[in-house]
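Here the complex is missing one protein chain, while the rest keep their positions.
The block that comes next holds chain A.
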């Protein structure tokens, strides 16, 4: 390959797009490292504190797309206090100062301010795509800047963010000459929407493919929007109160029938029970269906809809569908690849409708299933063993039994054997979440069999340090390990310090690790940031002999090439 001019090699590299592969290419030789550097278009940074913008720019001066992730995953469950970090501002400032022609920015669990959005909107002439997932810190004013200034914007995709809604006119900030919109998702906005501005925007966006509305867009507006955009592929319905207003209903039904390209349906944020039938005509083409926010729709209506969805590949639903409903899914949706079943009743009240039977039915009926997230009240080893036999192709298997420490409800045994069967059968398993009553044994199995495992979530499980050690020693490809409320302590934490260099991060909360142990780790591994999060004033970092007994409430450690971060709040101690 050294006999080819660089341009030829670069052209070949253009076909290599995955981050892992590009990383491998860069390691082959100096020449390839250099060519790869300058031709890299998409950069993915899984932990915004592992590196800084200056080093990023030095290595990849020509990239167009940047993906950044901030807070650790357990921040989704309120385990990371407000103000911990993950600020995008320094990144945008640095990129704005440089000559990078940024076109796409994708952020997850980061703090974004209106100032950041304003700077972003003014700094990159060709900016095309903004995707914000689980971010916070900004308002609709920031969106107004994006709308006003990004002349070539194609995607504005806001997923599950906390946005301060000023009920302003951000939608009317898109200029009348602006016609390049492809994706618009503002489902997470709480406030009222300027319907006139929205309808005009949609009407002048011939390339619009994905439109996800918030709950302030009512039925009649939905009908008009769909009539303007029959080319739509992905639709998120906002408010859907079908209370026998026949004219609106008819208009909607007519509009829906024209949307022959519709493949993905979601939303129904406020939905009356009898409304889904209007969508039956388009169901046979749907590949993705997300009804996980439609708490008001009774299981029977969900089932009637799903019976028409023979091509479904992705289904997100609430457990109100019941085991019976899941049996319908199993017999109808033969193309199903991903299933998520969310709980309606977080308190685990007696009424929950899905059990191990639903899971078994799905595994038996859906041969292409590779990703599952399943919340349920109860589970058995027998069921899990059956699931493993039916579905050896799982890549992601996340099971959450609502009550911690709950054993096999038939035998009262721990669920070690069931999960053991899963990891043994599923040779491509990359992500696993375990729950229920579990001993060290399950971790022995995981360490032994889960050779491809990259992410593992543990809660209320295990007996001794051995459990955690089995995982650290056995899972060579582990990248993210997150543990809460499990009896793992310093011995496990310190056994193999070098392991953490091969991982992105480790989270341990309400475990048995002590301050002394964490300090020892920090000393042994200067390439790690070892963060202790302490929200209690009582937990002072005491320089006395008691560190060995002072338990750490929350530990978050991650590899980094740029040392201690400077933006940590007072309640975060970086050792």
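We adopt the following convention: a contact is a pair of C-beta atoms (placed from the backbone, for glycine too) under 8 Å apart; a residue touches a chain by one contact, two chains touch by 3 or more; residues count from 1.
Following the convention adopted for this analysis, contacts and distances are computed from a predicted model.
Not every chain of the complex appears here, and the one that does not is recorded in UniProt as "Auxin-responsive protein", selected from "Auxin-responsive protein", "A-type voltage-gated potassium channel KCND1", "Dihydropyrimidinase-related protein 2" or "DNA polymerase delta subunit 4". When you scan A:13, A:138 or A:293 for touch with the missing chain, the hit is A:293.
Touching the missing chain, out of A:101, A:175, A:206 or A:404, is residue A:404.
When you scan A:470, A:556 or A:573 for touch with the missing chain, the hit is A:470. Only one of the listed residues, A:90, A:191 or A:218, touches the absent chain: A:218.
Touching the missing chain, out of A:25, A:188 or A:446, is residue A:188. Residue A:447 is the one among A:322, A:447 or A:517 that touches the chain missing from this view.
In the full complex, chain A contacts the hidden chain through residues 23, 27, 50-51, 55-56, 59-60, 74, 76-79, 134, 160-162, 188, 218-220, 239, 241, 243-245, 248, 269-270, 272, 292-293, 295, 318, 342-349, 375, 400, 402-405, 407, 412-414, 433, 437, 439-441, 444, 447, 457, 459-460, 463-464, 466, 469-470, 473-474, 484-485, 487, 495-496, 498-499, 501-502, 510, 512, 535-536, 538-539, 549-553, 559, 561.
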